[in-house]
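Here it is, the structure, as structure tokens.
The other protein chains are all here in position, but one chain of the complex has been omitted.
For reference, chains read A and B in written order, and residue numbers begin at 1 within each chain.
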Amino acid sequence: MNLVLMVWRQENARAQGHMQRIEAKDVSPDMSFLEMLDVVNEGLTEAGQSPIAFDHDCREGICGSCGVVINGVPHGPQPGTTTCQLHMRHFRDGQVIVIEPFRARAFPVIRDLMVDRSAFDRVIAAGGFITSPTGSAPDGNAMLVSKHAADTAMEAAACIGCGACVAACPNASAMLFVGAKVSHLGLLPQGQPERWSRVHAMVAAMDAEGFGGCTNFLECAAVCPKNVSSDFIGRLNRDLIGAVFLARPRVASNDAG
Amino acid sequence: MFGLIPFFRSTIGKKVLMAVSGFFLFAFCVEHVTGALLFLRGPDAINGYGRLLHYSAALIWFFRAGLLTSAVVHVTFATLLYFQEFGARPVGYQNRRYLRSSYAARTMKYSGPFLLGFVIFHLAHLTWGYNVVPGPFIEGDIYANMLNGFRTGWVALVYLGAVSLLGLHLLHGAHSMFESLGLRHRRIESLLFGFARVATVVISVGLALAPAAVFFRIIGG
Partner (left out) sequence: MSESLRNDGRVWVPLRAGDQRPPGQIPEAERDYYLERRYPSFGNLVPRDVASRAAKAVCDENRGVGPGGRGVFLDFSDVISRQGEAVVRERYGNLFDMYERITAENPYKVPMRIYPAVHYTMGGLWVDYNLMSTIPGLFVLGEANFSDHGANRLGASALMQGLADGYFIIPYTIGSYLAGSKPGSGSADQPEFDAAKAQVRERASRLLARRGRRSATSFHRELGKLLWENCGMARTAAGLKQALARIPELREQFWREVMVPGSQEELNQSLETAGRVGDFLEFAELLCRDALTREESCGGHFRQEYQTPDGEARRDDARFAHVAVWEHRGDGAEPLRHTEPLSFENVHLAQRSYK
């Protein structure tokens, strides 16, 4: 099949971007979206033009590197599917495909379709850790976790941090991501010591990055390639309200007692 | 604890304030429907209701202060959040498709300011008695003032338009306020959405009946 791509091209963070029309010829319907871009890039390289920069890594839908906005929807038209797992059979011959980077102040464009998502790393660094015992290794089943907590924490941990939630939100809010990260540790016994300081620190980091607020649109959960539930936004709200009363300072003072 | 001030500085805290103030404004809307419906029963009913509300000056000013505070908080934080959200995506999309969000949700930031404008007009018309509509204003005779106003076609249409906008605002607001407080779970989602729909219909239809009845000359014809 033959396609017409309208691709956002931008030299670097400071440059002015524009849409470029690129024809993709002889695309196999069995290709993934990224393989299609690989083929287009090979053609651009051979023609002496600069290839389209885009993020990718595992191509199995589990690393969170890839992600572009395809015809107005982050990760494209298939629900619960990352860009790398989206296959060209979901497009029609002759279709025009508009490809844009994830847009948010907190995700500045690095080049073309690549954006800098280190804002997420800083949110993780603010609270994505637990206190780990040292000394002798723990026994396998010394810490009991209920099936419900384990399953719910696993659901939250399915978040791959791709940023599609931010890209989809009309407010560019990161609440689904932060909700998933706060809940994933907050639901498990290992995450309890920092539960309240964690939510406080991660929300503060989120706000400092310039993400918007949650207006309960739920576009985030609709595009999430891992189907992370918006329930975790509710949990984030509840935990932050709890933290007003229960959070302790991060570093204990040296006073006795 | 890390205190209330930092909490209300956070985006989530601001949304909590929006939700709580929105809840009080919502509760007032419910109460207001009662008054508006009494108009349909005639002058004695609604004027008596008005006298009841004014029974205690302290009480009415207590409620007015609460309402005014809620409105100020709601508008102030809506403005703050609007600018935060506006700044959160400096470069927009060329092509955008929405999958899940409702029209009502996406237009909150537009329906809100219009409603604020209408509330000021409505107060000027029926509470302060400024001559914003043709015809005289009679202190204490709520029935006559409403009837007079709604007899002018454009006034009735402004009221009908405003209650439609209010309905749009509530269709999202009446469940969003619970969700912003953390009451969000797949088990209660349909309950909250159902509540919002019922509340929207009750409030907007309830408030629309009086101006509509006059506009179509069912009352005072």
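Definition applied: a contact is a pair of C-beta atoms (placed from the backbone, for glycine too) under 8 Å apart; a residue touches a chain by one contact, two chains touch by 3 or more.
Since we're looking at a predicted model, the values are computed, not measured.
Among the displayed chains, contact with the absent chain in the complete complex occurs for A. Checked against the hidden chain, the listed residues A:Thr45, A:Ser118 or A:Ser146 yield one contact partner: A:Thr45. Looking at chain A, the residues touching the absent chain are 11-12, 32, 38, 42, 45-46, 48-51, 53, 60-61, 78, 80-81, 85-87, 89, 110-111, 114, 132-138.
The working rule: only the chains that are shown with their structure count from here on.
Averaged Cα coordinates give chain A a centre that lies 37 Å from the centre of chain B.
By the touch criterion given at the top, residues 1-4, 6-7, 9-16, 81, 84-85, 87-101, 105-106, 108, 172, 175-176, 179-186 of chain B touch chain A in their complex. On the chain A side of its complex with chain B, the touching residues are 6, 8, 17, 19, 69, 71-73, 98, 100, 103-106, 109, 168, 170-173, 175, 200, 203-204, 206-207, 210-219, 221-223, 229-231, 233-238, 240-241, 243-247.
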